[in-house]
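Here the complex is missing one protein chain, while the rest keep their positions.
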Amino acid sequence: MNKLLQKPRKVYVSRTIEFNAAHRLFNPLWSEQKNLDVYGKCCNKNGHGHNYLLEITLSGIVDQNSGFLFDLKELKSILEKEITGRFDHKHLNHDVVELQECVPTTEVLAVLIWDILERRMNTTNNQELVLHEVNIYETGKNSVRYLGE
Amino acid sequence: MNKLLQKPRKVYVSRTIEFNAAHRLFNPLWSEQKNLDVYGKCCNKNGHGHNYLLEITLSGIVDQNSGFLFDLKELKSILEKEITGRFDHKHLNHDVVELQECVPTTEVLAVLIWDILERRMNTTNNQELVLHEVNIYETGKNSVRYLGE
Amino acid sequence: MNKLLQKPRKVYVSRTIEFNAAHRLFNPLWSEQKNLDVYGKCCNKNGHGHNYLLEITLSGIVDQNSGFLFDLKELKSILEKEITGRFDHKHLNHDVVELQECVPTTEVLAVLIWDILERRMNTTNNQELVLHEVNIYETGKNSVRYLGE
Amino acid sequence: MNKLLQKPRKVYVSRTIEFNAAHRLFNPLWSEQKNLDVYGKCCNKNGHGHNYLLEITLSGIVDQNSGFLFDLKELKSILEKEITGRFDHKHLNHDVVELQECVPTTEVLAVLIWDILERRMNTTNNQELVLHEVNIYETGKNSVRYLGE
Amino acid sequence: MNKLLQKPRKVYVSRTIEFNAAHRLFNPLWSEQKNLDVYGKCCNKNGHGHNYLLEITLSGIVDQNSGFLFDLKELKSILEKEITGRFDHKHLNHDVVELQECVPTTEVLAVLIWDILERRMNTTNNQELVLHEVNIYETGKNSVRYLGE
Partner (left out) sequence: MNKLLQKPRKVYVSRTIEFNAAHRLFNPLWSEQKNLDVYGKCCNKNGHGHNYLLEITLSGIVDQNSGFLFDLKELKSILEKEITGRFDHKHLNHDVVELQECVPTTEVLAVLIWDILERRMNTTNNQELVLHEVNIYETGKNSVRYLGE
């Protein structure tokens, strides 16, 4: 089967999920005024929120038998546990252990999600499969990509 | 000018704005368990959030001279004061006076925004112009429309 | 709670789900040529397919206690059983009992989904809640709405 | 065939097309200053432009044999001649005969397209089929609907 | 003309087209149960379908005279013949010669489209122009990119 895959083919497979979360941008080491200067209305005391759109990209050689890069059911279960369970319908400042002592900017979120997923991917059986990119849209206009560099 | 408008033409003009807010669905008159049964993960204690997309529709007869239904600058200034100023980068439960003693569901938000904008529209000089519809998308999958009925 | 709801408020609540299905437009009572004339490449013998986007709209009076029009968990369970279970990852011509002896155009699909959901909605406890509209996008460019008329 | 259609079913069928055009909002009966007050940067002397998204909705009873509301090939040919041919890659102020002596606002465009398509629809053989709505998005944030009222 | 192009400028030009197709994920060398384990509901016997969105990216030096990377009319004709003609309104398992003895996953499709277009691009007169990337969205949530590696 899959004669097109007799030659190894490296693909990039992306999957998008959404999570809805509150956050507040506030650095407790700074004065109120400095926080306001840097974060503007994002430092509103009671927080605000977003529909975060997260695009995960994996890369590797397509499996010759299945025609898949990875087992979709396994990926789905990883994302539900590591992403949805951790971030969805949560307040990022209060409910996420890994974000304690962090300002939950989109940049920081992208880095955290990379760290979580990269560690988790290393426990799969597929040695070839690597996490390639984490891309988060905070709104339709702002996004941050992190590639592990 | 505008010979196409010599006959009165009733149009529906829609304008979309976004606001980013946190909220928590929780009815203090109910037990924790009842809240969990009804609101599920939306009653998370610290709240969560959304990029709300709000589409306002006005209707009326197009002005024969300008070819506009309404003065865009006036509408923009109304929406900035009444919507962005009130809801954007806020926590709906804590920061919005009109939502005190309310569960800030999308249904309640649609009704509140209608009440605010309808009152405001009545103060414009254009007697013909009416608020026709308020449509809010909480996510790309859920929306609520209210037409003042 | 919810003083904004002391006056009855009629809202329209929409929820969107996607299903991925194959279909073929072919009327067995017609000649091959007549089918080709009417359906063009949509009558390709082996079928083709779409990511159907289905938007269901319910209407009724918002519940004063919950601030909801309907119980989201009940709606979710109805849509999964009646829509996803019946249409998702199926061939509409071969796998859907209700479409036997039908040409599965988007128009026919909209009518069928209305009939299924309207019957089902009548079995809920909420007497006020009615199905208002079924809207299906076959592609981003083509859609059909049915309101039960 | 199509037992679901033995009872007459009234549907609303929408089709979306795009056209890319330049325009300038300027009323020659007004002073430069009055134009600037009303139209702001939209009265820039050399014009500006948009990707207009036009959604046409027809309504009527679904044909029992085809399961279609209308002949797609006929609609496609109407839209190419009447819309694409007239507006696409044109300057609305200079290239469209029907817009001479008009300010080409989105409101005026919606009205003109209704007038053109309604006249054209009356020449089809399907007596039941009517133009229901013309909806134009000038940008993702601004749209105008006209229903012939 | 085009003094900005006196220095050679390498750009990436992307064009998106859609095709609507049915497919079934099934490996005939495997048992029914193994197919079900790997492909889940995607191995439904009669197939299902998608609106595939295909984004082709070419790269090269912008032509100093035209300001274009490539002749749009030639690209359009290539895509209509090679992509639309081959995949649109087809059943990928039955109607596409090149997919015989293949499981038509999105990964395999991306690889096949790369092979087809890269061969075809080599026959254009523009020696500098290369196919850079093939990106297919099977749904709004799943996509596969192939860059020829």
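Here the chain labels run A, B, C, D and E in written order, and each chain numbers its own residues starting at 1.
Just so we're on the same page, a residue touches a chain if its C-beta (ideal position, glycine included) is under 8 Å from a C-beta of that chain, and two chains touch if they have at least 3 such contacts.
Because the structure is a prediction, the values reported are computed rather than measured.
*Asks:* Which shown chains does the chain we cannot see touch?
*Replies:* Displayed chains contacted by the hidden chain, ordered by label: A, D, E.
*Asks:* Return the single residue from E:Cys43, E:Leu69, E:Leu92 or E:Val144 that touches the missing chain.
*Replies:* Residue touching the absent chain, from the options given: E:Leu69.
*Asks:* Return the single residue from A:Glu55, A:Asp71, A:Asp88 or A:Asp115 that touches the missing chain.
*Replies:* If we include the chain that is not displayed, A:Asp115 is the one touching it.
*Asks:* In terms of residues, what is the contact footprint of the unshown chain on subunit D?
*Replies:* 18, 20-23, 41-42, 44, 46-51, 88-91, 93-95, 139-140
*Asks:* Need a quick check: the contact residues on subunit A for the chain that isn't drawn.
*Replies:* 25, 27-30, 38, 40, 98, 101-108, 110-112, 115, 140-147, 149
*Asks:* Need a quick check: the contact residues on subunit E for the chain that isn't drawn.
*Replies:* On the subunit E side, contact with the omitted chain comes from 1-5, 9-17, 62, 65-69, 71-73.
As a working rule, only the chains that are shown with their structure count from here on.
*Asks:* Give the fewest steps needed to get from subunit D to subunit E, where each step moves from one chain to a chain it touches.
*Replies:* Between subunit D and subunit E, the shortest chain-hopping route counts 2.
*Asks:* Could you tell me which chains make contact with subunit B and subunit D both?
*Replies:* Per touch definition, common to subunit B and subunit D: C.
*Asks:* Which chain lies at the heart of the structure, taking centres as C-alpha averages?
*Replies:* Per-chain C-alpha centroids compared to the overall one single out C.
*Asks:* As a quick test, compute the distance in whole Å between the mean CA positions of subunit C and subunit D.
*Replies:* Here the centre of subunit D sits 27 Å away from the centre of subunit C.
*Asks:* What's the distance between the Cα centroids of subunit A and subunit B, rounded to whole Å?
*Replies:* Centre separation, subunit A to subunit B: 31 Å.
*Asks:* What are the residue numbers in subunit E that touch two or more other chains?
*Replies:* Within subunit E, the residues that touch at least two other chains are 140.
*Asks:* Sort the chain contact graph into one of these: line, ring, star, complete or other.
*Replies:* other
*Asks:* Give the pairs of chains that touch; include all such pairs.
*Replies:* According to the stated criterion, the contacting chain pairs are A-B, A-E, B-C, B-D, C-D, C-E.
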